[in-house]
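With one protein chain removed, the remaining protein chains of the complex are shown where they sit.
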Amino acid sequence: MEQKVLKKDQIVKLYNDLVKDYNFYAPIKEKRNIIFGKITNPEDIVLNYYNSKVPPKEILFPQTDILFEYKINGKEIEIEEPKKLDEKNIIFGIRPCDAHSFILLMNFFSQGEFKDEIIMNRRENTTLIGIGCNTPKSTCFCTSIEGNPFQKEDMDIFLVDLQDKYLVEGISDKGKKLIKRLSWLTDATNADIEMAQELGKKAEEAIVTKIDLKNIDKILDPNFDHQIWKEVSEICIGCGTCSFLCPTCTCFDVIDENVPNENRGRRVRIWDTCQSCLYTLHTSGHNPRNSCIERVRNRILHKFCYYPENYGMLGCVGCGRCVQLCPANNDLRAIIEKINKIEQKKEEKVTV
Amino acid sequence: MVIEDQNKDIEQLIRDLARKLLKEKEVDVILGYTKGTIPLTSLPIVIDKVEDVDKLIWNNLCYINLAKYLVPRIPTLMNEEGQKLKVGIVSKGCIGRALIHLSVEHQIDLENIKIIGIPCNGIINRKKIEDEIGEREIFEISVSGDNIIIKGEDLEQTLPFNEYLNDLCKTCQVKSPPSIENICVGECLENPVIEDDFSDMTEFDSKTPEEKWEYIKNLLDTCTRCYACREVCPMCYCNLCFVDQNQPVWFGKTTAYSDIFTFHLIRAMHMAGRCVGCGACSSVCPMGIDLNLINRSLEKIAKERFNFTSGIDPEALPPMMAFDMEDDQEFMMEED
Amino acid sequence: MTEAKKELEKVKKEIVVTGNEKPQVGVYVCDCGINIAGVVSVPDLVKYAETLPDVAVAREYKFFCSDTGQNIIKEDIQSGLINRVVVAACSPRMHEPTFRLVCKEAGLNQFLFEQANIREHSTWVHMKDPEGAFEAAKDLIKMSVAKARELKPLEVKTVSIEPACLIIGGGIAGMNSALDLATEGYKVYLVERTPTIGGHMAQLDKTFPTMDCSACILTPRMVDVARNENIELLTYSEVVEVTGYVGNFEATIMKKPHYVDQEACTGCGVCVDYCPVVTGNEFDLGLATRKAIYIPFPQAVPGKYTIDMDNCIKCGICAREDVCEPDAIRYDEEPEYMKVKVGTIIIATGWDLYDPTGLKQYGYGRYPNVIDGLQMERLLSSTGPLDGKPTRPSDLKAPHSIAFLQCVGSRNFREGGNQYCSRVCCMYATKQARQYKEKHPDADVYIFYMDVRAFGKGYEEFYESAGKNYGINYIRGRIAEVSEGEDHSIIIRAEDTLLQEPMELKVDMFVLSCGLESRSDAGEVASLVRVQRSSDGFFMEAHPKLRPVDTLTEGIFIAGVAQGPKDIPDSVAQAKGAASSAATLMAKGEVEMEPFFAVVRPDRCIGCGMCVENCTYGAIELIDDRHFGKIASINQALCKGCGACSGNCRCSAIDIFGFTGEQIFSIIMGGEL
Amino acid sequence: MLTTVKDIISENKVNDIKTLELVFKNEEDYKSFQYIPGQFAEISLIGKGECPIGIASSPTEVGSIMFTIKKMGTVTSGFHNCEVGDTVGLRGPCGNGWPIEEMKGKNIVVIGGGFAFSTLRSLIIYILDDKHRKDYKNITVVYGNRDSGEVLYQPDLEDWKKRDDINVILTIDREEEGWTDKVGFVAPVVKEVAPSPENAIAVVCGPPIMIKTTIAVLEELKFKDEQILNSLEMRMKCGIGKCGRCNIGNKFVCVDGPVFSLAELKEMPSEY
Partner (left out) sequence: MSRIQYPSNIRIVRVPCSGRVNPFFIIKSLLRGWDGVVVSGCHPGDCHYVSGNLVARRRFAILQDLLNLFGIEPDRVTFMWSSASEGDRFANLIKKVTKNIKRLGPNKKFESTW
């Protein structure tokens, strides 16, 4: 049987089996937030969660990522590449939308002329054990971007919560191999599988947010200078929460941080956001994206126009984090709705 | 009157005044709140047409400090020629305070602003409710009597209103904007006298430095330095924030705790005597960090050291703008 | 100029530094004789300095402030080896100007110099901890090099100097300064608080050691002052505000109301005869009386009358036509304020006599026959209340025996006393004793002393002769207690420390030789003109040895006892010194301002106005800039560079030249990354 | 790749522009660092950071690589404080250079202003090299500056002026004593020189206002959009199209540019 069953109380066993060879990441509650953390106690794992506050992209692409460390000795410079690049990771309990975001991230980091070896390496060494969303949130809209709450294609192993147990399915070769290793897993029954399918259907129906993204790139393309941008950026406070916590945002900055009083330091990559007013400030003082208007526009265009143009898919996974967390409640769904409307208006004009 | 009725009345007042102001061309736009797209939120809105006035709402979730939108850096409230529009702004107490303080700091011209003053009965703390509800989704939130009623998936819960307010709102004494001549069109406070014993701070103040350190560390260390607190703060209007300055780079940009707390420490330093206690920073923090403690102590420092409360008197200079021979200097070291 | 020097001048080239090139720092570690080299190893400091980033050369020399030392630095600059200079030596207060000049002369912008104070901040204060001192010196050098790397060339700004001087205090010092400056052609405003000039010297009878009559030498000077066209004499006036800066001070002077029209008053004195109010005369220290309308003393300048409104009963008699013929009485006169622009200020506020009332054991104020030295002076004075025939206050009989006690309130480490020696008491007591002996050769005169300090020209001889030729008894010892005997005689219990035995002495009169103190309102004057005072309360000179008449505030000088106790010749000498310093400054016509003022970065400034409120000098205002909107703008002529604005600026939009954020930042980081 | 500073040349009077000449520590690296004029590279100073700078040398200048750096921020100040022998990190080459292949057989008009002349120098040196000169036809260079103290690469300019196969026109904004070349802004000078659009390619590089006015002049002279090349200035950081700063529409300046033809630019959103 391809599909196995993992009892809920067996998670500890699963953890103990894998933690020897892997860094075991799973959702945990830290303070008031669910985040993906490195597990030291399997009891901490929280699987009945909507989604983590900080997306698991943090594991591939940490907020503060050491590129290398250096020592300066007069004119001599010693550079030390970071170790631990080949450590193996498991991300346990990742949601389908976040798993999908890894595809998007890797599109970006591994394609093109220049590849990001560090992140590629991390991805290579990471196994995703995902879990379907039995109860998606009202702000979830993965179905609008051709995903669904039980989308398992982007995982290595996919779990479905069957109340007292999980249905376990190996998806990728990597996943299948891992399941083989976990020989103590019992086979799933047909009833289990059916129940999982049932849950999947239910979950898909539970996604209430439907936004029309079919033609979005085509609408956006000619409307770079449309006045709608002023409208949708009016209440934006320019904080960048939306992009910091977006699972697909990849902007970064590279800086050298020195250890005070010692002649050493490290070059680190830190997250940055295109919503920051300094982000595109030229040294000359000129800033092509000087106000919220251009910055909000860039974010939307990047996700829904440029990314599709470059990689053939939307740069959004529908996780709804930006909708949930925008301080000013500048709802992405509402923005998209407005964008869709501009085109209709245009058509109306043509017909009249 | 119970809270929901009060809110209904206020909402009606806002709409009526807004309609009147727009009709009579007293203002070009009205800055207010409208219904948020998800529960526990509200959405700031700029209204320039009379027919949109009914979009304006008022409830206990209007946490954004609208004064932020009037600060020069934000270009949306300007006309085509780049001149500032005349704005009617829906103001609870802390927004009024922010406006007054901003005018003290020469950032806005009160002449151009009509304050639609309303009494606020407190802003519900989203984080507390989320903590209470846990990992369950909320569909609807309403206030009834002294309670907050929360409806969600498999969920109907009643929570006492007073306990789920922002801590700042519990101690707030400026529920309506302090009145400034010819500006308020709704309810305003006449010459408010602030008396505050800061008894809520006693417990923290009695901690040892070590305990305080641990407490604050525990509070702040999840900070991702997204600066939402800064961006939403009506008093944070610098062209170039100290965290973004280079030459010199004052401190690191990483998420090491030393960098995080330096950011918050210096930000607090910059807010001293200026924080208007709106609590927007806490409301918007994506990581749920509640900065109430810092904000309260800023008010405490200003009040107890300099007998100053920000945003009350447009003529009074904030502590950092003035100096006095007679200031206390018990903290200065003396010989034994 | 020697030929060689001329040659050097000829080949001297301008070293152009824009501040953009790579810093090449020269570090010069001074031995300062043994001041530095005696505590730390200077060669090791030099070795250390060589390892610091951007240090092109490090050298040691015995005294870099010497000509040879300076030339070492000049050569390095001229050869293009360095473009920043760090001298590790003494306090910049001492030699910063010296080395700035070195840079300037070598063709380098003078502000590309930084001094590391390894003497005052290390080898002196850590003398007993040489290892610690060495580490401290290393760090101080490192920090200075770090700052030097960030130094930018600055342009010296010159401002013109108003050729006028404000002199505060019309005593002998102030008068002499005034006369010197006036003679050189400068306008002088001489402000005196009392109705007459002359000060304490007018109260004295004779002066030691020459026994000249004080009034005889003083009054002609007073008249000179009054007559001099360049001196605007402002008696009965006080300076109430001073603004501005060197070369361009603006002082507000309050002319107190005399209630007598000074123009109209002829000084005839008829009013005095009619005035019914009798009160104590300050000039005679209460030993005589005066009327409510008065001149302080007959020779007063100007010799015009003043009504003392505290005592006047406004009876109106003096205003009567028959009393005051010129109709000069003005009961409703108000204080007048005038503003003057001056380039320099001389403080010559003088002194107060130490008040011995607090020293209970001496009975001053309790026993009528215990008086202080200045009262004795008035008693001895031929113009005094007793016409120079001193008698004791209790019965107006000439005393048969007088005892003087020295060091009253001076050289006293206990509370209420002053630690310093007042320098004049030994001599004035000796003089008074001699004067009395001259008049009453058979009288017994005792002087109780700790040491007799007779240091001036002719002073020792004067003192020697007092004992030898006048039979004055000098007793080394302190008086323990004084009590009153019958007939108000004074019984003194003391210990003769030479004989080491207790003694008791009964005298008719007991004179306390009180010391000099800074004026009770010196603090107010200090804050008025913004100069510092030393711990003894006297105004502080810029350097005790080399700049004794300058203050740390440029353009303000001190003369006379305001700086510290002095006798008349020293006061006059210093007054002339102060006048000459002020004249030197004004003769240049313009003064160089240290360009350490605030600058605004318009791109960062948000125009909150905090700096405007924080600036005492009113040097900042908000302006509307075409590009940047509302921003702060600095008036560099008013800015003093204190940095109060910059320390508060949230946007770091204000920097202070010479102490920029980056420079201080580098110091803190010790030049590290 | 690590390089060593071989030479430092101060380029202008106020001393805030310097050219750094770098040699590779490792011979192998030199071979792998193959670039064409117009490309840039990320150079870094350990402890200060990294920044993208156009390559000022031409591949024909064998042995070393040159960067002309204006002192602006932390990193560039760091470069200015470099000494001969210091270590500089190098990453690249990045971006697309001038289309030297397509330009073959054409008249080349090089128009530069101010500090942006560095990659143009690279191009000119490349074309003037004996191996390549025959591939190209007439060369006209118009190079403008604020004042004579700002003119970069003076020795090179002297050399070019001596040659008869290149027409070099220098101009400064205002009259100055001792200045014998032209006076005036670049655009009017271009108008005066009036290069023929016939079989020509114009390469324009400089401050935005200069580009704008010059392009207007070129269009007047009947240059087609495809004939005008431009190197875009944009906030670049990583140089590999990842950090997200320099996108204009779906193009990343650092990967797809910085060289764009006017025709391409007109296709892109006007966000630069």
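Order of writing sets the labels: A, B, C and D. Residues in every chain begin at 1.
As a convention for this text, a residue touches a chain if its C-beta (ideal position, glycine included) is under 8 Å from a C-beta of that chain, and two chains touch if they have at least 3 such contacts.
Nothing here was measured: the structure is a model prediction, and the numbers come from that model.
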item	value
Contacts of the hidden chain among displayed chains	A, B, C
Touch criterion as defined above, residue of C:F63, C:Y470 or C:F659 at the omitted chain	C:F659
Option from B:E156, B:E195 or B:D336 whose C-beta touches the chain left out	B:D336
Hidden-chain contact residue, picked from the options C:G80, C:P97, C:G132 or C:P298	C:G132
Contact with the hidden chain (one of C:V29, C:L140, C:I371 or C:V549)	C:L140
Missing-chain contacts mapped onto chain C	92, 117, 120-122, 124-129, 131-133, 135-136, 139-140, 143, 523, 526-527, 530, 532-535, 540, 552-553, 596, 614, 616-617, 640-644, 646-649, 652, 656, 658-659, 661, 664-665, 667-670
Residues in chain A touching the chain absent from view	257, 259-261, 266
For chain B, the residues touching the chain missing from this view	207, 209-217, 242, 250-252, 254, 256-259, 261-262, 264-266, 268-269, 272-273, 293-294, 297, 301, 305-306, 319-320, 322-325, 327-329, 331-336
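Here is the rule we use: only the chains that are shown with their structure count from here on.
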item	value
Partner chains that chain A and chain C have in common	B, D
Centre-most chain, if every chain is reduced to its averaged C-alpha atoms	B
Centre-of-Cα separation between chain D and chain A, whole angstrom	40
Chain B and chain C, separation of their C-alpha mean positions in angstrom	55
Rounded Å distance between chain C and chain D, as computed from the means of their C-alpha atoms	65
For chain A, residues that touch 2 or more chains besides their own	72, 253, 255-256, 258, 265
Per-residue multi-chain contacts in chain D, two or more chains	47-48, 73
Graph class of chain-chain contacts, one of line, ring, star, complete, other	complete
In the complex, chain D residues that touch chain A	2, 44, 46-50, 72-73, 76, 85-87, 207-208, 233-235, 237-250, 255, 269-272
Residues of chain C touching chain A in the complex	603, 669-670, 672-673
Residues of chain B defined as touching chain C within the complex	72, 105-107, 237-242, 245, 247-248, 250, 270, 317, 320-323
